[in-house]
Structures are given as structure tokens and as C-alpha cells.
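Here the complex is missing one protein chain, while the rest keep their positions.
Order of writing sets the labels: A and B. Residues in every chain begin at 1.
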Amino acid sequence: MIQLVSCQESRRRIYASMLMELFDRLSLIPQGAAGPCVRETLRTLGETVPIRQREYPTGTACYDWTVPQEWSVRQAYILDGQGRRLVDYRDHPLHLVERTVPIRKVVSREELLRHLHTRPDLPDSIPYVSALGGEDWGFCLEHRRLAEFTEDLYEVVIDAELAEGTMTIGEGFIQGKTDREILLSANIWPSSLAVSGLSGPIVQTMIYRKLLERTNLKYSYRFLYLPETIGSILYLSRHGEHLRSRMAAGYVVACVGHGESYTYKKSRRGHSLADKAALHILKQSGVPYRVVDWSPIGGDERHYGSQAFDLPVGSLMRTAYADYPEYRTSLDNRTLISEVAMRQTVDLYLDVLMTIESNERYQAMQVHGQPKLDPKALYPFGGAPRIEALERLTAVYSYLLAFSDGTHDVIDIADKLNLTGKDIAEACSALEREGLLRPVSDAAERAGVL
Amino acid sequence: MIQLVSCQESRRRIYASMLMELFDRLSLIPQGAAGPCVRETLRTLGETVPIRQREYPTGTACYDWTVPQEWSVRQAYILDGQGRRLVDYRDHPLHLVERTVPIRKVVSREELLRHLHTRPDLPDSIPYVSALGGEDWGFCLEHRRLAEFTEDLYEVVIDAELAEGTMTIGEGFIQGKTDREILLSANIWPSSLAVSGLSGPIVQTMIYRKLLERTNLKYSYRFLYLPETIGSILYLSRHGEHLRSRMAAGYVVACVGHGESYTYKKSRRGHSLADKAALHILKQSGVPYRVVDWSPIGGDERHYGSQAFDLPVGSLMRTAYADYPEYRTSLDNRTLISEVAMRQTVDLYLDVLMTIESNERYQAMQVHGQPKLDPKALYPFGGAPRIEALERLTAVYSYLLAFSDGTHDVIDIADKLNLTGKDIAEACSALEREGLLRPVSDAAERAGVL
Partner (left out) sequence: MIQLVSCQESRRRIYASMLMELFDRLSLIPQGAAGPCVRETLRTLGETVPIRQREYPTGTACYDWTVPQEWSVRQAYILDGQGRRLVDYRDHPLHLVERTVPIRKVVSREELLRHLHTRPDLPDSIPYVSALGGEDWGFCLEHRRLAEFTEDLYEVVIDAELAEGTMTIGEGFIQGKTDREILLSANIWPSSLAVSGLSGPIVQTMIYRKLLERTNLKYSYRFLYLPETIGSILYLSRHGEHLRSRMAAGYVVACVGHGESYTYKKSRRGHSLADKAALHILKQSGVPYRVVDWSPIGGDERHYGSQAFDLPVGSLMRTAYADYPEYRTSLDNRTLISEVAMRQTVDLYLDVLMTIESNERYQAMQVHGQPKLDPKALYPFGGAPRIEALERLTAVYSYLLAFSDGTHDVIDIADKLNLTGKDIAEACSALEREGLLRPVSDAAERAGVL
């Protein structure tokens, strides 16, 4: 046992260092051009797990959306009268409004100020701003630096380009024993924000990596790495029907990089297997968490949960979007992100997925009074049995036999015992082996209809 | 805008003065005879809004009730040995038990005391007491004055009459674009109690007046002014089936004259459109309120909610019946009633009614992922859009499009946004105009089946 523990411990350390190593490698990817940046991110993650890249050219239609042009930046800065670069994209990629149009002109102080974005509440941060379509341009900078803009005229140089190109989607897949699928989905950003950008794909990749090590998975697993909104809508336009017919549960992996507590955002239907398993593990594992209903504000769960698809996709996050001030600013960086938070989240996701794997609806075979439990077969105690252990195991058996009536599944029964589905999986197996429980139907039939 | 505000303000002042002016005029109506008193009250209210008076003769049958005789009083007093009038109806109409039978006799102190009604807990008040049918007579007076009755014999004179006559019901109506009706119902009392008597008809009349100024009302509005119980039961016996087939929602307007908080008494079914709209406005407008279930104790909602009709009629009150000690005593007078309370209640009722007017169940037209919102058509911002305003409006649009799935109505969606239906009515119109939302069915079909 000592051997095993230290082996686990050493694996834990490897994973831990992998999380931060991935973070550091992804942080170094040059931000100059959106397309290559995304592709390089996927290539880097692809060294840890197999990821297939699919390309969709600019203009590809999906419902009322189209794949946009690719954006790239060569240089961008603001010059004062002395030719000093007051704000320079090379200093920090957030200095430039994302998808800003190119421009080169002299502007008055008043006009310039209308195009400068700051966060007065976080005066030392550079906010992340994305152009809302249209012909807009702009720079982002620290609020306290506005005082430096005292001259009347400035030269603005944005040498950027919106051009035909492709949008890239990354996809991974593990074939399980059945075709029922569990989906994990993370966004790939052309920017190196830490928690709001990189934590999702890193944590998802580590879950993917750990699942690859398991054998005998009942479900198949699909991992998507997508640009937000346009990526998931395009994927749905091509594969939405497949997901609708196959998916048992899914989660958007986002904002999983820091914070002490979890936020679970339910799937649209609010009582899907995804919700049930996540809430079960959050409740039984004793971590602090809060639960919010599905809403059309947030991440790609907006699109997975849209009326036409209504997929059972929730989102299990640490401290979520609006709950931390550094969200989408330059302060969302390596200082903010926490290896411990990411690692714990990986483990919690795995607990949730293993709970779904081991979930089952059973029917007890002896239903007239409480069944007589054969001590020899069911109580695997060497030496003199300890009475507490006997009573605890008897309680688990009794609950499983009493409530396995075709309506309660293992999660339901574990909840009544204040245990997790994982905790009682062994007792299920023992009762099934002794002919006292029988699965009501296979997982493929049950999943998704809970 | 300044112009408009001051115009609104001046209209507010006119309404305010109208409320108390109505109160003062109604207070002066002589209380000598029940029939004429009620008719004069309706005539006075009829100067503000059109009210049709209907007469029903004594003995008219409605279910197990009949229209009672009219009661009138010429004089009533108690004389002591020196011929002094210890209690005199002319001093205050509450001194006489309502519907007392006539009597003229000398009685012992003991017999007299059995016929005197006081409120020991409010020793300076004259209670309102109504004869419980039968052959009873009695006087009401201030409890502290009982000490004055020290002699052995008294002469009691009640020169009153119960005679054939009519019962009067007042009715107003506004024809809207559809025949679906909203009912408001208030009681007319043959006594000038302020909060428990006059506040209901005054507030109802002011709501009626304000609705008359509106054009394009979707619903038709019916306003009833009735003697309690016998009035509404008689009305139901004649028009109950009409109400059952047409009514979308209704409210009994009572106890709306003072107090800081509201009481909403739900309709019998407890989840009617009347309940939904009233609770929505109470919750979202931030006023203090409490909610009570329907019960057969209270006002005419007892009869509207009786099993045979089960009409969706609640009662939106300020401080209700039993919640203030002055209820049905001489202390329930001009000192107690509050112009501000009545005016706020009128406004709250109008918010509720406008919420019903603008409520709709929509179906979103693009349901595959979140729709792309056209900035030009949907964001009516002059100049540079403010990001917060954009985000707020985007949230409203997103919720409306995501939840307009044929099951949620505008009230439901507004609740999710912590806004009122009124707040998002404009956004609904914009989305409908742009072809992104379509009403599921017309109001006539929907109302009443929520």
C-alpha cells in the first residue's frame, strides 16, 4: 500500500507540473495573428492528448452566422508629438481592441479619448475589449495612465488586417463500450488571459489525459476546443443532431483557474443527468459551491442549450465570470491562476464523470420484507468483523435493496446515505454478483431520460 | 422633457386632490337611509367616471339569499331619568347597530347593558356593529362612557324602519380591443368608515378614470360597486356565467387607504393570471408586502371564488382588515386615511393592469444557437454606445429569445431578469418588429389558462 500511495503521489506531482507547464507554454504563443495563435495552441495541447484540427473557411454559413475573417496585427501604437509610443501593442496584446480595423491618422485628444478603454475600478489593469462588429477601432490601457494624454494631437497607427482565412476547431474523442457520449467543451482564445482564457482548455486537456488512462469506460467522450459562440454554433450546425441523439451529459469547462469555491450552472432543462451528477458530487464532497440556473448569458452552454438542441450541458466552474474583478483584464494572469485550483477541478470533474459511469438503475430481486443477507458472501471482512463496519455496510446493502425499485438510481440512493455514487459502487457489484440486484436496462437506454 | 415632467407632476397633484376631494364629498352624504345613501355615493362617483346604477327590489332571490328590506333611521337615542340623550344617532351614525329593529321602551340598566356594544381595547372608539339578522336592537358607544350609565332605568328610542325598497349596484365598463375582461370590484357601504368603507370605491374610481385616458387597451374592464355579499352574490346569479367565460383576471379593491405595506390575497386557484401579475409587480417594485392564500373569510373574493365560479379574483390591499385596530370603528376616519397610500395603490394597480396588458407568450424564430442580433435595428443608441447599456439590452434580448419557447410568457422572462414586464415591453416590440419573436396566440386564448 505504501508503494501505491507514493506512486499516486508522484503521479499527482507530474500532473501538477504538467498543468503549469502547459500554462507557461501556451502563454508564450505569439498573439500577432488569431488563426495561427489558435492553431499553435491546439498543436501544443495535442502533445498531451490527440486533438484533430478542423478548418472552416471565412464565410462558411451556419444558421444566421458566418465564419468571420481572420484578424492579424503587425503593429499598433499611439504616438505623441515627440514621437513617443504612449501605448504599444508590443508591450501587451490587450492594448489593442480585438478585431479592431486598421487605421493610420492624426486625431485630436477628444477623438482619441473616445477610442480609449479603461477600467476606473481597476486603474492598473488593461481591459480586454472586443470590437462589436462594425468599423470600430480602439486601444485599451491602464486607467491611471489617462493623465498622460495632455497634448492636443496624436497619431494613431493600427497596422492590422481582417482577411480571408479559416476558423479552427479542435476535437478529441475516446471510444467507450457504448456510443452514448459525454461532451466536454472549452474555448480557445486568441489571447493569453489566464483564468478566463487558458484555464478551460488546460483543465479539459488534463481530464482528457486522465480518461485516456482508464479502460472499460462505459461512455464515449468527446472533447471540443472552440472559438466562443461562432465555434460552437458552427459545430452544432454540422453535428447538432448527432449530439442530440447520442449525448448523455456534457459540461462547458470554463473559469476553472482560481478561487476557493465552485459555481455550477445548470443545463437548460435543469434536471439532466449532467446536473444530477455534478450536484451530487458537489454536495457530497463538501466543497463550497453555489448553483445558478441556465441563462443565455455566459459561455457556449448558451448555444448547446438553445431551443432547437436543448442539450444536457451544464458548466462546472470555479469562481465564475463576473465574480472576480480581474476577469478579462491584464490582471487575469499567471499571478491569479492557481495550480491547486486547476488540479482540484480536474479531480472533481473526474469524480463527476465516474459517478455517471457507475450510475445504474437496479431492481431488487427479493422484495418481500428485507432480504436475508448472507454474511459469507457479502461481508468481506478478514478476522473478527468490527460491528460498526458491519452496520455501515449493512446500511448500504439495505438502502440499495430497499430503494432499487426501478425508479431510484445509484446516485439517488447514495444521496439518501449521504455518500457518493462512487462510495457504494463496490456494494452494488457485490449485490449484483450475488443475484440480489439486476440492472433495469442498459446505460444507453437510461441516460438522458432521467 | 422638463415640460413633460411638470405636466405629469401637475396631473399627479390633480389626482391627489381628487382622491381627498372625493373622500370629503362622500363623507358628507347623510347616513339616514341605506338606499338613498348608496345611490348618492354612486351618483357622486359617477361625476368622475360613468357608472350605471341597477336596482333590485327587496325579495329578489339569488341562490339561497334574497335582497333584504331597505333600512332607514329617523332618530335613535337613549334617555336617562333627566331626559338627557346619553347616546344619540345624530352625533354619530355608528351609535346605532346597523339594521337594528325599531323599539321604544323603558328598560332596566341590566337589559340596556346587554344591548350596548363597546371596544374595551379602544375605549375612545365607537365600534361598527351590524345586526345578525333576527329581531335584535342595540347601540354602540365608547367603552369609557359605560361608567355614565349609573341609573336604574332608561328609555330607549329607535325610530327606524325596515321596508320594501331596492338594492343598488353600480357598474362601469370600458370596451377594449378584445372581449376578454378584467374585473375590479369594490363595496359600497351605507356608512362613512374611511379605510374599511370609502377607500375601496375611491381608489377603484381613480383607476377607472386613469384607464379611461388610455387608448389601445387590449382587455375590456368591468368595475362593480356592490353592497358586500348580497351584492356580489346577486351579480353572480345574473352574470356569473358571463364572467366565467370572459374574465382573464380580477381584483377586489378594499382596505386601500392607509398603511406602509401591501397584502395580496390570492385567488382561490392560487396561480391565476391575476395572482401572477400582482405578485410580479409587488416583487419587482420593491414595496413591502405579504401574501395570503384565498379563504372564505374576507371580502367579495369569497363569492367570486366560490366553487361554482372559481373566478380568478384576488384582492390587492394595503393594510388589510384585521391588521389594524381601528378597523370598523369610529377611529377609521379622515385622520387614519392617507392620500399617499391611496395614490400609490392606484399606481400599483395600474402597473399590475399594464403588466397584464403587455403580457404575451412568444415563440423565438431562430432557435439554433443564440441568434445574431443586428446592431443597427436593435440598438437605438445615438452616438457612441455605452458598453453597460449595450450589455443590459443584449441581456434582455437574449433572455427573450432564449426563453420564448411557447411556455414562458413575458412576466416569466422579466422575473428571470429581475425586471417588470413593463420594463421589457419595448424590447419585445423591437424583436417582434424585426421578426425575431412571434406571439404564440392572441390574448383571448391565453388568458385564464395560465
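Convention: a contact is a pair of C-beta atoms (placed from the backbone, for glycine too) under 8 Å apart; a residue touches a chain by one contact, two chains touch by 3 or more.
Predicted, not measured: the structure shown is a model, and the values here were computed from it.
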Filtering A:Ser130, A:Gln370 or A:Ser429 for touch with the omitted chain leaves A:Gln370
Touching the absent chain in the whole complex: find that residue among B:Arg180, B:Arg302, B:His368 or B:Lys422.
B:Arg302
Contact partner of the left-out chain, one of B:Gln75, B:Thr166, B:Thr229 or B:Ser285:
B:Thr229
Where does chain B touch the missing chain, residue by residue?
62-65, 114, 132-134, 229, 232-233, 236-237, 240, 293, 295-297, 302-303, 305-309
Touching residues of chain A against the unshown chain: what are they?
364, 366-372, 375, 384-385, 390, 395, 398-399, 401-403, 405, 416
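The rule is short, and it goes like this: only the chains that are shown with their structure count from here on.
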For the C-alpha superposition of chain A onto chain B, the rotation angle in degrees, rounded to the nearest 5, equals 120
Where the CA atoms of chain A average out and where those of chain B average out, how many Å apart are those spots?
54
